[in-house]
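Next up is a structure, given as structure tokens.
The complex appears here without one of its protein chains, the remainder shown in place.
Now for subunit A:
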Amino acid sequence: MDSSLSGQAFPVRHKNLSVDIKGHKTDIILCSYDDHFLVIATQIGSMGTILHARKEEGVSIHPTFNVSVVFGKRDEPMLVACARQLIEHMSNSGSSRPLVLALGLRDHSVVQSQ
């Protein structure tokens, strides 16, 4: 009935690390799915605000991006800016997968978000 997948790695790769930002322990988790990236950065023990960022299909040289908050704070522009910056970096690095970004931060100042 249940059998292990011998010789096969789990299909989703993930990276997990913990850093200290201004005295707050921040857990960062990166997961790579077939069609999405998931990035979680949390200082509050939960995923916090979840944003969805994707590159728009288009023929122009400079890509455009669509970033929206799907859960949580919708009045924090720095979160949206953070997702926008991240998806642009990822797009410039060659990946066109959309990003699901979860930010559970204590402080929403400019320095913190970066």
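Heads up, the rule we're going with is that a contact is a pair of C-beta atoms (placed from the backbone, for glycine too) under 8 Å apart; a residue touches a chain by one contact, two chains touch by 3 or more; residues count from 1.
We take it that contacts and distances are computed from a predicted model.
For the chain that does not appear here, its UniProt entry gives the protein name "Proteasome assembly chaperone 4", which is one of "Proteasome assembly chaperone 4", "Calcineurin subunit b", "Auxin-responsive protein" or "Bardet-Biedl syndrome 12". Residues of subunit A in touch with the missing chain: 1-21, 25, 27-42, 44-47, 50, 52, 70-71, 86, 89-90, 93-97, 99-100.
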